[in-house]
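The other protein chains are all here in position, but one chain of the complex has been omitted.
Going by the order they are written in, the chains are A and B; count residues from 1 in each one.
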Amino acid sequence: MLFTSYAFVAFVAVVAVLYYVLPKKAQWPLLLLASYVFYFIAGPSFLIYITATVVSTWYAGLRIGRIGAAHAADAEAGKATRSKEDRKAVKAKAKAKAKAKQRAWLVACLLFNFGILAVVKYSNFAIFNVNSLLAAFGSPDKLSFLTIALPMGISFYTFKTMSYLIDLYRGKFPAERNVFRLALFTSFFPQLVQGPISRFDDLSKSLFEEHRFDRRVVLSGLQRILWGFFKKLVIADRILAGVTTLIKNPDQYTGAFVLVGMLFYALQLYADFTGGIDITIGISEMLGIKVAENFNAPFLSRNITDYWRRWHITMGTWFRDYIFYPMSVAQPMLRLSRWCREKLGEGFGKRVTVYMATIVTWFATGIWHGSSWNFIAWGLANGFVIILSHECEPLYKRFHARFHWKGKPAYTAFEVVRTVLLMSSIRLFDCYRDVPLTFRMFGTMFTTFNYGRLFDGTLLKIGLSGADYAVLGVGLAVLIGSRVVKDRTGDFRERLAAGPAWVRTAATFALILAILVLGAYGIGYDAKQFIYNQF
Amino acid sequence: MKRLRSIGFSVVAAVLCIAVLWLATRLVVPKYDTGIVEGNLTAEYYQETTKHDVIFIGDCEVYETFSPITLWEKYGITSYIRGNAQQLMWQSYSMLEDTLRTEKPKVVVLGVIGMKYDTPQKETYNRMTLDGMRWSAAKVGAIEASRMPNESFVDYLFPLLRYHSRWSALTASDLKYLFTRPKLFNNGYYMRVDVKPATTVLVGKKLPDYDFGANAYQYLDRIVQLCKDDGIELILNKAPVIYPYWYPEWDKQMVDYAAAHGIAYYNFLAEKDAIGIDLSTDTYDAGLHLNLSGVEKLSTRLGAILSQDFGVPDRRSDATLAADYAKKVAFYDAMRDRQLAEIAQYGHVLGFGAPAQ
Partner (left out) sequence: MDELLRILTKLHPDVDFTGRADLIDAGVLDSFDIISLVAEVDSVFDVRIPAEEIVPENFNSAVALYAMIQRLADE
């Protein structure tokens, strides 16, 4: 079920009505049932995968929790008997022993679940690479590809459940005893397709609570959903035709058109992905459930680090908290860092381990997005630019010390434009899906001076008519306008809710009409999968 | 008081919303007033104020084949054609069902060329046939039976969802026909007076299987049953046009079917010479469809069958009907004269420019 299908709209409507009509106790079980129905429709066999993840994580979590509890009880019992020094030594030893047992469960469960992900998502990529190697060495042998359907949202729900287990291991919260509650956390249907990758402690606060019907909350959620549909249907799905034409015909559209395609793709991806997240958060809000925000005006970022704090936030923090930090502060890395500082100098020693962790993290982020080399190149390019910008920091500092431009509106605007162009250039790996081609097309932007052709009507022949451009212009203006209003006066919907009823009603209705009339949906337009749902 | 105001506000808001959505829908739905006018065939039926003794059901082999006005003028027979572009058998069934909701004819004349299709064919033809139909169980059934894989029932329920992207292609006629419909047909007959002779003799390509499909037969059975239940005489017929090719194997199936069910079957293609139809003068598109000259000859023949063999009464003495049909005849004559004038002036018929199916 696509978010933008009639079936999904009807599904959400039925779930929402039942949610508030049934006894409050039935609310979260209803959501679990709905989520499993949703997943069943996507593919009956997928249920096996998600259930395996839920049950294995639940059981490992219970064991980890039980080991922790037994250890705590032992420690309590030992308190009265021994001397202080003795007690401390015994305590440390017992703790280390308990921790080791817990770690065994953690590692086993991580291996199992990331193993599933690896098999279904990455085997064919591995086979492809092995075959390439075999061919390179002149071997006629070939491994055949596996035919496993990729379970919908597996990257997202695996990350969600594994964060639950790691946090539990780290002692952030006790184990969830009820397997069904963990199942709902894992499969909560608005989040299943493309996140956000919620943390258990954050989402469970409102997920399992009983919620009373509140007209304001439901209306506010509905408005957020409509806003998401507006972004997806009016902007993203409309510009898609143009993006596809430009990207699928690289020989024909070089130079200036690479720039246009890259910017169109930026807009399309932004509108599609943030629109989808708006729908997710809006549905959850309607049900009284608070889901973590995933974006914070990413295209207003002033540098790449800032961008990754604002784009796909829950994914970025996942990689930071579970890969980048643990790797950077692991004992061997700290030792390496110390050794390098002593032997190779303070500056280099400090950076070497951080950079190593950065590269690993971005490699992982790349391959998480898709099992092909272009995504790995995309991830590594991000890591490379982050490291480069760090290396250039002294230069920036000197620059800013001489010219006091930092913070001035014009300079901020320059930083924003620069970051958009930089991030869009890196995203070309995602556009062309072919590493050498991406480099070639990037090059033509500087070698093919066909910028005059942008105005000769070619852009009207890429599947976008004058009317399409008009709608896109209006849509973009609405996006920017809403952001300006938000920056000046705070949250738009809150203000709308506080204002006169007729304004609120008229605004909501205008949005509905705009979506229905100006949306690119229905026959004549392909129903489009969310760009992010294969991840 | 405050509560009352709040309820009042909600009601007004809801009514306004629905009104605007309805207006938007009316604005974007295709008006079919020029070019492909067939999209208006279904809806025009509901403007009828009098009942009919004969109902024609089928595709262009009825609505460009018979003239109810000729039947009236020559035999006093009241009739109406409920035909559409590529109207499929299940749609014909629903069209008959829909007709029987409001009137009970004595005879139903069904075109059998529709038997050649066993599955839904084209979304746009489905829409042209079904959009104009009034909502009833018949329409729901027709939609369900006709749907292509890319079609959704919701799109029929709310046509705005289907036609919204027409907003950028709106013309003056979308405003002109915002609340009304153009009047284009003569009791469901699509008139053409121009001539384009049939020059080649068509030989049918060999088919792997000449048997009509099970689905088509199923709906033919249901049409037979519907007529039987209501005591209506059913006449099957094949129009005297050479496209699409009518195979002897197909003809035999219809002959056998009619015999087995005790109903009449006329192959007017076989008796076209006896009727006096000459496809060098009586067709406007080289043998696909008859022009007015051919239609009037064939209608004269059918009228004789209807009044003599099926006892369809002459209603010309009924004052109400006579008054109603006087207007219809005037419209018919005016349309014919206008088309003739257009041909004299421009060499072709205006408005109906696009070739019909």
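Note that contacts are C-beta pairs under 8 Å (C-beta built on N, C-alpha and C of every residue); 3 or more make two chains touch, one makes a residue touch a chain.
Small disclaimer: the values here were computed from a predicted structure and weren't measured.
Considering the whole complex, the hidden chain is in touch with A. In the complete complex, the residue from A:Ala10, A:Ala89, A:Leu334 or A:Leu388 that touches the missing chain is A:Leu334.
Residue A:Tyr325 is the one among A:Phe145, A:Tyr325, A:Phe348 or A:Phe403 that touches the chain not shown.
Per the touch definition above, the residue from A:Arg170, A:Lys205, A:Lys408 or A:Lys461 contacting the chain not shown is A:Arg170.
When the omitted chain is restored, the residue from A:Val179, A:Val354, A:Leu422 or A:Leu454 that touches it is A:Val354. Although one chain is not shown, part of subunit A still touches it, namely residues 92, 167, 170-172, 305-306, 309, 320-322, 324-326, 328-329, 331, 334, 337-338, 350, 353-354, 357, 390.
The criterion applied here is as follows: only the chains that are shown with their structure count from here on.
Annotation: 54 Å between the Cα-based centres of subunit A and subunit B.
Partner subunit A is touched in their complex by these residues of subunit B: 9, 13, 16-17, 20-21, 24, 28, 123, 150-152, 154-155, 160-162, 164-165, 167-168. Those residues of subunit A lying in contact with subunit B across their complex are 6, 465, 467, 501-502, 505, 509, 512-513, 516-525.
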